[in-house]
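Dropping the structure in here first, questions after.
Only a single protein chain was left out; the remaining protein chains are all shown in position.
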Amino acid sequence: MQFFLAEGARLGLGLIGVISLVAVNALFLIWMERKVSAHIQLRPGPMEVGFHGALQTIADALKLIGKELITPEDVDKLIYLLAPIVMFLPVLVSFLVIPFSPTLLIRDLNVGVLLIFAFSTLTVLAILMAGWASNNKYSLLGAIRSVAQNVAYEIPLLLTAMSIILMAGSFQPSVIVSQQAKVWNIFVQPLAFLLFIICGTAETNRAPFDIPEAESELVAGFHTEYSGMRFAIFFLAEYTNMFIVSAVATIFFLGGWHGPFLPPVVWFLLKVYALIFLMMWFRWTFPRLRFDQLITFAWKILIPLALLNLIVTAFVLKLVR
Amino acid sequence: MSELFSLAGLSFLMIVGMTLGGAFIAVGARNIFHNVLGLALSLFGVAGIFLFLNSPFLAMMEILIYVGAICIAICFAIMLSEPLYRPRPPRKPIKLLGAGLGAGLVFVVLAALVKKTAWVPAAARSDDWSVATIGHYLLTKYALIFEAISLILLVAMLGAIVNAKNGRGREES
Amino acid sequence: MKAYVKETLTGFYSLLAGLGVTIRYFVKPIVTVQYPREKIDMSPRYRGHTEFLLDPETGSHRCNACENCARTCPSGVITVTGVKVPGTKKKRAVTYVLDYSLCSLCGLCVEVCPTNALKFSNEYRLAGYSRQDMIIDVMARLKAQQRALGLPEEVPPAPEAEAPAPEAAKSGEAES
Partner (left out) sequence: MMLEKGLEERTFYLNLGPQHPSTHGVLRIVLEMDGEFIVTADPVIGYGHRAHEKMAELRTYQQYLPNMGRVDYLHALAYNQCYCMAVEKLAGITVPERAEFIRVITSELNRISSHLLWFGAYLLDLGAFTPFLYCFDDREQILDLLDRLTGSRLTYCFYRFGGVPVDIDDDFIAGCRAFSQRLRSRWDDYDNLVTKNVIFIHRTRDVGILPPEMALQYGVTGPTLRGSGIPYDIRKSEPFSVYPLFDFEIPIGERGDVMDRYLVRLQEMEQSLRIIEQALDKLPNGPIMAEKVPKRLKPPEGEVYTAVETARGEFGIYLVSKGDVKPYRVKLRVPCFSNLSVLPELIKDTMVADAVAILGSIDLVIPEIDR
């Protein structure tokens, strides 16, 4: 009983911490995205609310909260309402196992990495639900695209993840991080890092892989019909997904919390935000791929490379050990 | 009975409820998309049961493969099926009865089996879920299953490729 | 196979080149203007709405209400009324009202004016809550200008034959 109480308290604290982190992180990331895009495009970005527009996203969030929640006619109501929740829940769960520092993690599961990958697949289901339930052709097209894309990109993502897991010999995030105390995996597995970042960008539906919500083709893709807070949750989930993908990449390749002088948490967050910056940089540089090219790219380039990387890794490991 | 009201017990009830409820939606709902979602919910519950059986790895795989991949694939298939605005054929009581009887029979057989089996406590299994162990098992104890699954997947993939090739006749674009 | 590898590599390089361009611009200074806080000067020839040219000799406008501008205007924007100046054959404008919401800023009125009484104003921040806000009383603007410069306000000559049209006068009052 006492075990459950202690564990319950830990989980409860963790949940509160995670929810506040998700909210603050999303607010910060949206501001960051605006600033990064603005400066790439020679403009200042938001400047009015707060210092350099730092509070702009809070104002926007308030606006979104105040907006009417429109439920269009003829939608599949239950699914329409459930989709944002299904989108958001797995995102929360993933935070359970992310080690921010040797001590700051909620649950050090021995299948932690798998948990993140397993729950991230639910995002696809949520997108499909949203697109289907909206009863809108643009939404449905976006949802179908999203599914094909995510299925195609999950394979190379898991394959590259496998090569790292092979090296570490464990699915436990903290073990993977501790093994990089001396040399970060990015120096051992540069190709895997590259593939992982590409697939991660695709998994989070970000440009140049943002075809499920390609605004010039599908208006807003799967969330065309969502308004107000429901739309905001999709937005929140998108940015939190970015954070999770970057966090996993940090755990896998950038040595997690390792780094001199600064406290581990700071190092971890620094690395995560650096990767997020990279993803934003992609978004504001590249045009969007076409749907079939995207799939071709995954099958013809990413998967062979990931397989090759995995085989070479296994081979080298066998030789070394 | 009292242990059902502990934290663990409550979560167990929840998971069983999810599994059963999902299963009922999966067979009972008239909207085919709802059926898939019910299936996903049910499989999610099954993953939870695996957790209770102290197999987190299997639980995660359940979610990753069944919820994440299979259900999505089914959704894909749905997109190719009859449009939903078509009036659905009415349910025939005889069919319903038959299905119920069949399911009941399977349940009875399974229950009898469960009753008869002498269950070994789970503690006898190791707690080691490292990649090496899993790999070892896959190539020794479960080699046949592993190979069989690979074969099935290969056949499925070949079939998919053949279907895709003949399907639309848009190879040129 | 060789082509495949080559295409992958060159493609990858082209992406890096693109990233190089954007990061270079990322550190460049911004080029936009924070509009309500900063204001750029309009070019001297900016074609805003028209207003009266303040004749430095007389300290007033030169309009003699010939209505050439009103006639040449493609959109019928201009309403001008004048009265006969006593003792001469000339007329003199008393009201000059623009319906700016119809104006297409072609500048024909300025060109056609025989006395060069009109010029373009530099005002570009013209926003309003109603259509009434878009009706510009050019005469009132001139008077405000005269007041700002400390020039005597012109007393319109007493109407002799024709009185100013009541509607035009009314809309002029509403504006000022």
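Order of writing sets the labels: A, B and C. Residues in every chain begin at 1.
The working rule: contacts are C-beta pairs under 8 Å (C-beta built on N, C-alpha and C of every residue); 3 or more make two chains touch, one makes a residue touch a chain.
It should be emphasised that the depicted structure is a prediction, and the values quoted were computed from it without experimental measurement.
Enquirer: Looking at the full complex, which residue from A:211, A:244 or A:269 touches the chain that isn't shown here?
Expert: A:211
Enquirer: With the full complex in mind, choose from A:27, A:176, A:269 or A:289 the residue touching the hidden chain.
Expert: If we include the chain that is not displayed, A:289 is the one touching it.
Enquirer: For chain A, which residues touch the unseen chain?
Expert: 37, 40-43, 137-138, 141, 144-145, 207-208, 210-211, 214-219, 284-293
Enquirer: Which chain C residues would touch the chain omitted from the figure, given the whole complex?
Expert: So the residues of chain C touching the unseen chain are 7, 10-12, 14-15, 17-18, 20-22, 25, 31, 43-47, 72-74, 104-108, 111-112, 120.
Keep this in mind: only the chains that are shown with their structure count from here on.
Enquirer: Counting in whole Å, what is the centre-to-centre distance of chain A and chain C, each centre being its mean C-alpha position?
Expert: 52
Enquirer: Between chain B and chain C, what is the gap in Å from one C-alpha centre to the other?
Expert: 72
Enquirer: Multi-chain contacts only, two chains or more: what residues does chain B have there?
Expert: none
Enquirer: In their shared complex, at which residues does chain B touch chain A?
Expert: So the residues of chain B in touch with chain A come to 6-8, 31, 33-34, 37, 40, 56-57, 59-61, 63-64, 67-69, 71-73, 75-76, 79, 129-132.
Enquirer: Could you pull out which chain A residues touch chain B in their complex?
Expert: Residues 1, 4, 8, 76, 79, 109-111, 114-115, 117-119, 121-122, 124-125, 128-129, 132, 144, 147-148, 150-151, 154, 165-166, 168-171.
Enquirer: Quick check: in the complex, which residue numbers of chain C touch chain A?
Expert: The contact residues of chain C facing chain A are 8, 15, 18-19, 21-23, 25-32, 34.
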